[in-house]
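Of the protein chains in this complex, one is absent; all others appear in place.
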Amino acid sequence: MGYVAIKGGGKAISGAEKLLEFVRTRQGQSAEPLDLDTIENQLYFLHSRIMSEGGLFHPKLASLAIKQSLGDTLEASFALRAYRSTKPRLVESPVLDTSSMRVIRRISASFKDIPGGQMLGASSDYALRLMRTELLDESPEAFKAVAAKWLDENRHDDIPDTFPKVLDALREEGLLPPVDEAAAEKKPFDITREPLVFPVPRSAALSTMARSETGSILAIAYSNMRGYGDIHPTVAELRVGYLPVMLPHPITGELIEVGEVLMTECEVVAMYEDEEDGGKPTFSLGYGACFGHNEVKAISMSILDRALQSGMKNGPTNPSEDPEFVLLHIDGIDSMGFCTHYKMPHYVTFQSDMDRLRTTQDKHDDKNPGADNA
Amino acid sequence: MLKQDLLGAHVNPIWLADTQQALFNSLMQALSRPGQLENWTKWLENSPVYLAVLATLLDGEVSLADVDGLLKDDHWPLLQAQNVHSEQAHYALCDGAKAISFQPKLGTLSSPDFATTIILKVSKLDTHHGDIRLKLTGPGVNGETQVSVSGIDQAWLEQRNEWCSAFPLGIDCILVDDTQIMGLPRTTKIELIETTQNEDLN
Partner (left out) sequence: MPNQANTSDIQFRQASVEYNFGFLDEYAKKEVRRSVLKAIAIPGYQVPYSSREMPMGRGFGTGGLQLTLSLIGKQDTLKVIDQGSDDSVNAVNLRSFIEMTCPGIDTTTKVSEANLIQSRHRIPEQALREDQVLVLQVPYPDALVVVEPSEDKRKIMHGEADYSRLLVKLYEDIVKFDEITISHRYPTRINRHYVIDSSPIPRWDVPKMNDSRALILLGAGREKKIYAVPPYTLAEPLEFDDVPFRVESFDDETDKRRTCHRCGCDHSFLDEFVDAISGEKLYQCSDSDYCDEQLKARSVKQGLEG
């Protein structure tokens, strides 16, 4: 039998939780609770962001996380991450080849004509950001009619599933370094099982960035874009799509497809560097990828990947090239947790602070008699 | 982690989470208080103590070297640890009666935790009687304490002191006999005060 010790503080916590639950449901009698499918579909980008920052591809739980956290992105990612952290790592997939991605969008900024062609897909890039007042009072009928009409006018099988990768073409021309086969053989660093002890391998940096907070990674990447750094990126290819996930069969060991994950991947080509070994100069590369459809994050990540490679090789010359600075400050769960903790009681430490200040003030007064601060 | 066999069959307790929790706390006390003997008889059910130590600490994330071949083949899948060469291992299982055959990792100045932990099997740990009498001082010891160890090649102790001579580098040892364990972290100063190889063990 477990005995428990509890007094008044528990009531306060319970009351606060109940009040928050009231806030979630206060819309009243006419309201319908948000259903998880609605969140996944109508809040598509938010949903993507939560899976990516939570570091877990679980569409249903990501929707639940958004629902229970009232749409707070940091809280929702946190709930998903905390769930993930209780799960043991049972099997590992091999390194997956993104050329097998079932693409729903792919663009290149480096060439007008890329093998397979540009595919704009669903994008708000060129949309006018005007308030769409017609949606203020959208009827369910009108809402359903839009999707029905689109499906009627578009034939899915017009579009190929996969596309060749732009980088392969550049590589064939000798503009890029050959694929580092040795690096591909190395076991990737698992940030959920090993602490980051610097210097860390590139795979640790990539996985830390893949689940970073979108705003945080954007801010640091932006500092590089603006001039605290000079990688001059060009987006060779940005693609969004569904990547088949292969896992070894538990008994035979044979690889089988267990499902697919929605991902965004970005490859940037950056300026070439002097080759110390006197080899032929080539462009350099930056890589970004994350769960869900989140282009700003994937691009930011690819820029920082390139910047960090510079920093790892030659020593950082600005914050965005410093692995410690970047990787320890982009995790939303860490940073929001610590920010929030300042709301907790600090009575004891503040008492101790006051003791120091008063002692210092007394000494100051002793030294400066008459110079009163009254 | 399995709490029981999928068919409900009896599982040796050293593989159960509850036992490992209790054994770990005992191990933690042992490392915290060098010279203090912890008796594990009630948890063992015929398993050797060293196997229980390994079961408590290891999983697929760490590596083990079975330097003197104390383990059986069917222990490995249960321990899940990567089987590596002794010089690379996070954990090394050794027979204290045998000569030292390898150089463990001592860690680095920045990361002294990248050092090997040695589980050293001896024939008997005792507070009073044994082949070699040791005086222990250092963190975890209230003043000084003494303990006797039997069935250990004296070279082990000398070599261990050598490995631990440049703190924070060093190795941490867990000594085990048939029923008990004792911790010897790298901080413990060991002094050999008596060697009587022929003394009656009981």
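We call the chains A and B, going by the order they appear; numbering starts again at 1 in every chain.
By our rule, a residue touches a chain if its C-beta (ideal position, glycine included) is under 8 Å from a C-beta of that chain, and two chains touch if they have at least 3 such contacts.
Quick caveat, the model's predicted, so the values are computed rather than measured.
J.: Sort through B:Val11, B:Leu78 or B:Val141 and give me the one touching the missing partner chain.
T.: B:Val141
J.: Looking beyond the chains shown, say which of A:Lys60, A:Lys144, A:Arg193 or A:His232 touches the absent one.
T.: Considering the complete complex, A:Arg193 is the one touching the chain left out.
J.: Considering the whole complex, not just the chains shown, which residues of subunit A touch the missing one?
T.: 1-14, 17-18, 21, 78-79, 81-82, 84-89, 191-199, 324, 328, 333-334, 336-342, 344-349, 351-356, 359-360, 363-364, 367
J.: State which residues belonging to subunit B touch the missing partner chain.
T.: 1, 17-18, 20-22, 24-25, 27-29, 31-33, 56-62, 108-113, 117, 139-143, 167-168, 172, 185-187
Just so we're on the same page, only the chains that are shown with their structure count from here on.
J.: On a C-alpha centroid basis, what's the spacing between subunit A and subunit B, in Å?
T.: Distance between chain centres, rounded to whole Å: 43 Å.
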